[in-house]
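Below, a portion of the complex is reproduced, with chain positions unchanged.
We call the chains A and B, going by the order they appear; numbering starts again at 1 in every chain.
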Amino acid sequence: MALHLPALVTVLALLLFVYSFLAVGKARVTYGVAAPATTGHAAFEVVYRVQMNTLEQLVLFLPALWLFSHYVSPLWAGLLGVVWLAGRVLYAVSYVKNPKNRGPGFIISFIASITLLLGSAVGMVMRMVAGV
Amino acid sequence: MALHLPALVTVLALLLFVYSFLAVGKARVTYGVAAPATTGHAAFEVVYRVQMNTLEQLVLFLPALWLFSHYVSPLWAGLLGVVWLAGRVLYAVSYVKNPKNRGPGFIISFIASITLLLGSAVGMVMRMVAGV
């Protein structure tokens, strides 16, 4: 039962990523940036960077979420996952308004990821020491 | 036994990704685009975009494949995975011929991914409701 929470967060995180790359496809048309180019219009580049940053952070977040679920707590993994999701939404919305405003959303989601990752490491070392 | 099918699809998807980034290394030499540049020759940029898109779609596909295997069916996950693989091969082959032809392959693999993702969500909610 408890593992449904990180699974649900995983689905929502992937849907956010789907939204970010569909937005790039739409921005290609809106700003006239034909593939394979990824530059040529500042507004397009912002949408593209939001997608790439979401991708990068997803690759960090998902393994950290599941390691924490296994080694510490699936409930707390899920709650930290909700913080991550909120940070990523704030990041995307702020970045599109003005690239200089992308900091807070990034930092919120990064703190969630690093807590998941370092928490996993602590849980793992405690099990190793206990020999289980 | 049944989980071998999504595992096999995972190996094939990763081999496709390996092929896509080895092609970029080869295209650097063929078109004279020295690292760290990723632009400078249209034919190189196409090969590079195929790799990046394969990467992006892999990050969506693999977690969706395994969630669906767990929550719905590893057999159907594997079959949808084969559809995804076919879409990605079509995407790569078509994109290199002409970037305007990349649509159908992308859409086939995207439908496979989104079916895996939304199917997982439905399976998950049904288990939550059933309390298991």
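As a convention for this text, a contact is a pair of C-beta atoms (placed from the backbone, for glycine too) under 8 Å apart; a residue touches a chain by one contact, two chains touch by 3 or more.
Keep in mind that what you see is a predicted model, and the values were worked out from it rather than measured.
Novice: If 2 of the identical subunits are displayed, how many subunits does the entire complex have according to this structure file?
Specialist: 3
In the analysis below, only the chains that are shown with their structure count from here on.
Novice: List the residues on subunit A that touch subunit B in their complex, please.
Specialist: The touching residues are 1, 4, 7-8, 10-11, 14-15, 17-18, 21, 34-39, 51, 55, 58-59, 62.
Novice: What does subunit B use to touch subunit A in their complex?
Specialist: 39, 42, 45-46, 48-49, 55-56, 59-60, 63-64, 67, 70-71, 95, 99, 102, 114, 117, 120-121, 124, 127-128, 131-132
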